[in-house]
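Note that one protein chain is taken out, while the other chains of the complex remain in position.
Coming up: chain A.
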Amino acid sequence: MKWHIIFAAFAAFLLMTYAEEEEAARLLVSKQLLNKYLVENMDIVIKYTVYNVGNAAALEVEITDNSFHPDHFTHVSGELNARIDRVPPYTNVSHIVVVRPRKFGYFNFTSAEVLYRHKEDAGSLQFAASSEPGEAIIVSFRDYDKQFSSHVIDWAAFAVMTLPSLAIPFALWYSSKSKYEKLLKPTRKH
């Protein structure tokens, strides 16, 4: 029984050393939305992070995201197709794109595609898909504004509306006060 365990451990060790000897890049790609809320016509920040967990540098890493159709999104900054020449082993690099949704409602954020060369002399390109942020709701700007705007105009309107009920009595009182003070002044002199 003991021999079995020792043998298995030895086999595992051999496998590990073999795996270590095989030098190749392995990429994990994440796609994140860095927003608290998704709002129509406001910035959405998308961050693509490429982690190289392999033991060789990944070359010609090309990130392509076709999930933002121009009918649904305006492109603000950052390009949806980018190439990073080299991702060294055990490091990560990121790429950022800013878009604005044109419409509100549910939207399914799907994955981006990544093509890379996992070895210096690799004949074919390796394909990888990023994580999917999934379905999210894009709030209409009207609803967002209703909830989060500072409502300065609303309160200013309120102030204007309450002004007559405050100003008219004050004006009446002030006019009578100044009238009586005028009458009082000559009597004091005597």
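Please note the rule applied: a contact is a pair of C-beta atoms (placed from the backbone, for glycine too) under 8 Å apart; a residue touches a chain by one contact, two chains touch by 3 or more; residues count from 1.
Please note the rule applied: contacts and distances are computed from a predicted model.
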Seminar exercise, completed: Among "LD01482p", "RING-type domain-containing protein", "Translocon-associated protein subunit delta" or "Protein kinase domain-containing protein", UniProt's protein name for the complex chain that is not shown is "Translocon-associated protein subunit delta"
For this session: With the full complex in mind, choose from A:Leu28, A:Ala56 or A:Ile84 the residue touching the hidden chain.
Result: A:Ile84
For this session: Identify the residue among A:Leu28, A:Ala56 or A:Val98 that touches the chain left out of the display.
Result: A:Val98
Exercise. Contacts of chain A with the missing chain: which residues?
Worked result: 34-39, 42-43, 45, 47, 63, 76-79, 81-87, 93-98, 144, 148, 150-152, 154-155, 158-159, 166
